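Of the protein chains in this complex, one is absent; all others appear in place.
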Amino acid sequence: MFNFARRFDPAVATAFVCLFVLLLVGSLYSSNFLSLEYLVQQLKVASFLGVAASGMMLTILLGQIDLSLPWTLTVGAMMSCAMASFGLGGEIFAVPFGVLCGVAIGVANGFGVAYLRIPAMIVTLATNSVAQGCMVLYSGGYSPRDFASPAVRYLATGFAIPGLPNAVICWAVIGAATIFLLKRTTFGRAIYGIGNRERVAYLSGVNTRRVVLAVFAVSGGTAAFAGVLLAGYASKAAQSMGDAYLLPAIAAVVLGGTSILGGRGSYLGTVAGVMLITLLQSILSVMQIPEYGRQIVYGVVIIGMLLLYGRGPRTRA
Amino acid sequence: MAASAPLFAMEGVSKRYGGVRALEKVDLAVAPSRVHAILGENGAGKSTLIKIMAGVIAPSEGCMTFEGREVSFSSPAAANAAGVACIFQELSLIPDLSVADNIAISNPPQRFGLIDRRRQRAIAEEALSRAGADDIHPSALVKDLPLSRRQMVEIAKALARRPRILILDEATSALTAADVAKVFAVLKRLRAEGLALLYISHRMHEIAELADDCSVFRNGKKVATYEAGSKSDNEVVEMMIGREYSHVFPPKPSLQAKQETPLLEARGLSWAGRLRDISFSVRAGEIVGLGGLDGQGQRELLLALFGVLRGCAGSVLIDGKPVAITSPAVAKQPRIGMALLPEDRKTEGLMLPMSVGDNLTFASFHRISRVGVIDRGAERRLIEEMIGLLAIRGAESDVAVSALSGGNQQKVSIAKWLMNRPRIVLLNDATRGIDVGTKQEIYALLRKLAAQGTAILFYSTDYDELIGCCDRVLVMYEGAIKRELAGEAITEKALIASALNIETEEAGFAPVASA
Partner (left out) sequence: MKDWRYWLAEQRGTATAFAIFAVMFVVYNVNHPAGFSANVIQTMSNKAVLLAFLAMGQALVIITSGIDLSVGMVFMLTNCLASAVVVGSPVQVAFGIVATLAAGAACGALNGAIVIFGRLQPIVATIATGAVYYGLALAIRPTPGGGVDETVADALTGRMFGVVPTSLVVLAAVVLVVWVPFRRSATGRAAYATGSSEAAAYMSGVPIRRAKFVAYTTAGLLAGIGGLFLTFFTYTGEAAYASGSAYTLFSIASVVLGGVSLVGGRGSAVGAIFGALAFRTIGDLLFVFDLDPLWQPLFQGVVLLMAVSLGAFGTLRVRNRLDWFA
């Protein structure tokens, strides 16, 4: 246990401190802020972002990025609803099918980045466009009309454990799996190594290309799963439902202390970052600050926090 | 000695990095219209010396004077302004810009706020012809030029600034013989015009042709300054290497006479013109050294064996059977069992921000895990074993590796591979830049590994090591193995002579032994 103290990451600590400061500020405005119901509600809203941010964190740890999140998320939502509309047989496969579509997109991303050595930013941008194109075609330009299956709705809004929304359980499961992956498997070690210095990882005999491909596949899968959950939450998918998740997901990961250059970061920090973003957005809306104020505060807070612990090294100028 | 007053002088200049003394109380005088050659082995302090002169680093103590006035340079630009131009080994050219752009990059000619292309082109052409590189087109992009052309552009760039002092750090190492002749003609002309030249090179014949004065450095100190031609090659070589043998090498076993299948064998290995038809073999328990000047293909040979290079012709045999090594992942598999210990641990051997433990286990995942899941107990045991085996000091498993001293970092880099229990160990100048104590421990370790049956291929730029550790030494020159020295024949003079491709009195080295 004394190892824990050694591994104390100042960035994660700062993130949590900011989180508590935020709660305090909110509680000054309204005592509801510290109520259990409110916090649980926030956790539920945060779960969707949390699931998406998990995959994004893995790609950022590698030193890459996944800009195909918006439409992979939408694909997951729309495809699971589409499968559900196929009747009883379809309902069973709704979730796996949606996630699998996301994984397919992720594999395409991974192949472009790892084997064709195209910068991740541009590959994922391109696949994002293609995914959008496919979905526009599929939905015929209208809003998606398929409904989410009851199972998916339960997954997103039900309460298997009284008082704890299922969505939070989903996030917790994915979170636990991610933590396990990063800390207890050689695959996770390889991810940190590649993010640190891919050259050294390669010379150490790690099959770096396969690892990168797999990480992008996972990132696609989690993005799609977030979409499935969101579809369950709203009972149906919606066009452009994923757009609002890309920048918050990246911001959450970076605010949680993960370096955008890769090789450094802990999932605990990402959790803090996700909660931070969710709470920030919630506080701003409760304070009835108009949308424009919210955007500005949002941006300023992110820059402020990054200036605290995200700065690059000073070169001998 | 020349009667002219020194243009530039250093007095008592020292440079320390932590506990390492790169330069110790150096006095040096550079006179105009003279070429001053700097000689010394790798690690003697030559690079540090010129970096101080060129403003890249600052001295820890001592003072420098230019034309009698004290100066100190805060940046390369300041040194340039004072009239000191330096041509480094790592070129300072911008790859995506043209030759003309690069030559005029610090001070482009301008007209109405825009770069005057025509004048820039004229400046570039003039500089290129002054450097004897008329064949280089000023509009060519630097990244499209081969290394020898790029070096000529670097020389032209330095000359374009009309310096008073020109420093060349191994600037001819990548040049063809024809280029060297042209460059020398230029340098001689400039010398006549009053330029002071500082010239670092390993090539004795170049120094003989060009230099007026010579200074020999050893271990960060200046040993002697003398007029060129006043000392024989032998004397010079002795000055360069004549240090007390502080290295203690473990005893070598008597040469085995048994003929067994070599553990590692290469036949006709060639690659991209940098490796030419290389054939050799290493038996189990043998330590074979790779010698020769820097950049003669030794690194490429190790990379080729390790599976990093694509398109190698020839074959590699392990235990007498041909194998195809397509990547380091394949090379480290138990049936081949290779390990490559890199020279530059910072960019090729370690992940500095990660912990000692994580670095140690990075090449041996299969030994600390089952089905990909890490077995914490096994991991801890192995880490402790390695830390103990190599006596890595300052290392708790959780400490970041960047906090360790250079020597201990190198031990981590080595331990990482030993954890994999390799049968063949390739060392890519892995003892460079670490303290003597750690080196001794590594030599003992290598001999122990050899005794256990490991085959070791040891590339080193330190002649003492090659003499002290190796059973045989293969000296490489321009991508091929030029000489093989074995047993008693491995002497400093034979090594240096072979590397410099000159014949000394100790002739009679064996011709290249066929594999």
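Every chain is named by a letter (A and B) in the order it is written, and numbering of its residues begins at 1.
The definition used in the following text is that contacts are C-beta pairs under 8 Å (C-beta built on N, C-alpha and C of every residue); 3 or more make two chains touch, one makes a residue touch a chain.
Values in this document were obtained by computation on a predicted structure and should not be read as measured data.
When the omitted chain is restored, the residue from A:A13, A:I92, A:V107 or A:C134 that touches it is A:C134.
Of the options B:S72, B:Q110 or B:S129, the residue whose C-beta touches the omitted chain is B:Q110. Only one residue in the set A:F33, A:F97, A:W171 or A:Y202 touches the chain that does not appear here, and it is A:Y202. Contact with the omitted chain, checked across A:L73, A:V168 or A:I250, is made by A:I250.
Contact with the chain that does not appear here is found for just one residue of A:I65, A:V152, A:A231 or A:L279, A:I65.
From the set A:V123, A:A148, A:L230 or A:I283, the residue in touch with the chain omitted from the display is A:V123, counting the whole complex. Counting the whole complex, the residues of subunit A in touch with the unshown chain are 65, 67, 112, 116-119, 121-123, 125-134, 136-137, 140-141, 198-199, 202-203, 240, 243, 247, 250-251, 254, 260-261, 290-300, 302-303, 306-307, 310-315. Seen across the whole complex, the unshown chain contacts subunit B at 56, 75-77, 80, 88, 91-98, 101-102, 105-106, 108, 110, 113-115, 117, 137, 139-141, 271-272, 303, 308-311, 327.
Heads up, the rule we're going with is that only the chains that are shown with their structure count from here on.
Note: centroid distance subunit A to subunit B, computed from Cα atoms, is 46 Å.
Residues of subunit A that touch subunit B in their complex: 3, 6-7, 184-187, 189-190, 192-193, 196-197, 199-207, 263-264.
Against subunit A, in their complex, subunit B makes its touches with residues 306, 308, 327-329, 331-332, 340, 342, 347-354, 358, 361-363, 365, 368-369, 372-374, 376, 398, 416.
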